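Yeah, one chain of the complex is gone here, protein chain that is, but the others are all in their spots.
Order of writing sets the labels: A and B. Residues in every chain begin at 1.
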Amino acid sequence: MSSLLEEIGLERERIEMVNMSSAMAVQFAQAVENMTQRVRELGPNPLQATRGSDNEE
Amino acid sequence: MSNGLRSERAFDPKIVAFCCRHCAYAAADLAGAMRLRYPHSVRIVDVPCSGRVDPLEMLRAFERGVDGLLVAG
Partner (left out) sequence: MIVGERKPLSEIMELLSGAQKVLVAGCGTCVTVCFAGGEKEVGILASELRMKSKLDDHPMEVEEATVQRQCEWEYIDPLLERLDEYDVVLSLACGIGVQAMNERFSGVVTLPGINTTSLSLPVEQGIWEERCQACGDCLLGTTFGICPIARCSKQLLNGPCGGSQEGVCEVDSDTPCVWQLIWDRAIEFDQVKRLLDIQSPKNWSLSRDGGPRKIVREDLQLESE
C-alpha cells in the first residue's frame, strides 16, 4: 500500500498501521496524536489544494 | 471568539482512522468514556476487522483529500 502511494507521489508516511487491544484507550489517543503530529509536518494532502471547496465534512 | 485558537490551528490534518470493531474501535470508545483528549480532526470508521480495509478504500480516502490514514486493529 505504501508503495502505491509513492507511485502516485504521496508520502508513504501518510499511512500508519497500529495494533492494540480494546483496553488500550491511552494508546489509541496517543496513536491519533502521533499521526496528527506527523501529518502536520508533512503538510496537507497535495490533492486537496487543487480540489477546491468540496471537502467540508 | 477567535483569540483562543492556537497557531497550528491553521492546519488541522484530517486523519481517517479505520478501526477494528473489536479492538481499536472499542479502545476509542473507552478513550471517550475516560475523557481522554485526542485531536478532534480524526474521523473514525468502524470496520468489522482491520483486514477488511483494502487498498481501494485507502486510495479513495486520499483521493477525497484526507491528509493521513490510520489503520488500527
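In the analysis below, contacts are C-beta pairs under 8 Å (C-beta built on N, C-alpha and C of every residue); 3 or more make two chains touch, one makes a residue touch a chain.
As the structure is a prediction and not an experimental result, all values here were calculated from the model.
J.: Determine which of the presented chains are touched by the chain that is not presented, and list them.
T.: Counting the whole assembly, the omitted chain is in touch with A, B.
J.: Need a quick check: the contact residues on chain B for the chain that isn't drawn.
T.: These residues of chain B touch the chain that is not shown: 54-56, 59-60, 62-63.
J.: Tell me where the left-out chain touches chain A, residue by residue.
T.: Touching the chain left out of view, chain A contributes residues 4, 7-10, 46-47, 50.
Operating definition for what follows: only the chains that are shown with their structure count from here on.
J.: If you look only at chain A, which of its residues touch chain B in the complex?
T.: Going through chain A, the ones touching chain B are 1, 4-5, 8, 10, 14-33, 35-36, 38-40, 42-45, 47-48, 51, 55, 57.
J.: Would you tell me which residues of chain B are touching chain A in their complex?
T.: Its residues touching chain A are 8, 11-15, 17, 22-24, 26-28, 30-31, 33-34, 36-39, 41-43, 50, 55, 58-59, 62-73.
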